[in-house]
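One protein chain omitted, others in place.
Right, chain A next:
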Amino acid sequence: MIIALEIGLLYAVMALGVYLTYRVLDFPDLTVDGSFTTGAATSAILLVNGVAIPFAMIAGVVAGMIAGAVTGLLHVWGKINPLLAGILTQIALYSINLRIMGNKANVPLLRQETLFSELRADRLLGTWFSVAVFAVVVLVIGALVYWFLGTSYGVAMRATGDNELMAQSQGINTGTTKIVGLMLSNGLVALCGTLVAQYQGFSDISMGIGLIVAGLASVIVGQAIFGMTAVWQAVTAAALGSVIYRGVIQIALNNGFNPNDMKLISAVLVVLALVLPAWGPLRRLRVQRRRAKAIPEGAAA
């Protein structure tokens, strides 16, 4: 279970990225499946070629941001539907990722020095110590996301996803905020890719397949459980959602499911998290809670 915690925390970085597009921009971005691998592939190939770890990771993040910008430009300039724009970039990235890895489907990092080498050498991976380290990293990244969403630009980005016409009439260039949001989101996703490649010791062309569902599952499950009224709540929920999601997967694996069933379980989990909150009794409960908080009309004035 500690391994599941570690993996959940690693993928929380991706969940934060998915939160930015799916919730903040209201843009279901399927670039993720491709840009995750782009981050992993770019950093892996650079590490193999002797580039220092931080630079390899930065390059991976930048590559992911470029992928996000492409999806954004397809949508904003090309006026292509968000889902389709993401799918197009994702498919194109499959070929590009293979090229990045030198036309190989796999780049092993086994004898490479990675971010996790020391933890591994000291036999600390898979212990509470590494969980704590990972948690601190996620906390820092989550705090950055939270800070950004409170800045003038961040608030403009949230308004873009919340009421685009209002945002435009208030002078927000919603095309730009969307592109920037997609870049930040895919930058985080690619960062997660570079971390996962180093953690598992290889980059693989298929490592990103279906990841958007895992990302959505984390965001949706997390926010169904922890709420998303305030921004700090929504950010925390996205990150914790990832941990819960990996926990659920681990429990399924321990109870007779095999790794091939994981995509099915992910999909079912997302469906449940989307449908259950809208289900009668639960909805009534929420409506009552909301009513209690609303201001009665004519209370003042």
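One rule holds for everything that comes next: a residue touches a chain if its C-beta (ideal position, glycine included) is under 8 Å from a C-beta of that chain, and two chains touch if they have at least 3 such contacts; residues count from 1.
Definition applied: contacts and distances are computed from a predicted model.
Chain not shown in the complex: UniProt lists it as "ABC transporter ATP-binding protein", one of "Succinate dehydrogenase", "ABC transporter ATP-binding protein", "Ferrous iron transport protein B" or "Acyl-CoA carboxylase subunit beta".
Among A:Ser152, A:Asn255 or A:Gln288, the one in contact with the hidden chain is A:Ser152.
Contact with the chain not shown here comes from a single listed residue; of A:Ala167, A:Ile205 or A:Ala252, that residue is A:Ala167. The chain not shown here touches chain A at positions 148, 150-156, 158-159, 162-163, 165-174, 229, 290, 293-295, 297, 299-301.
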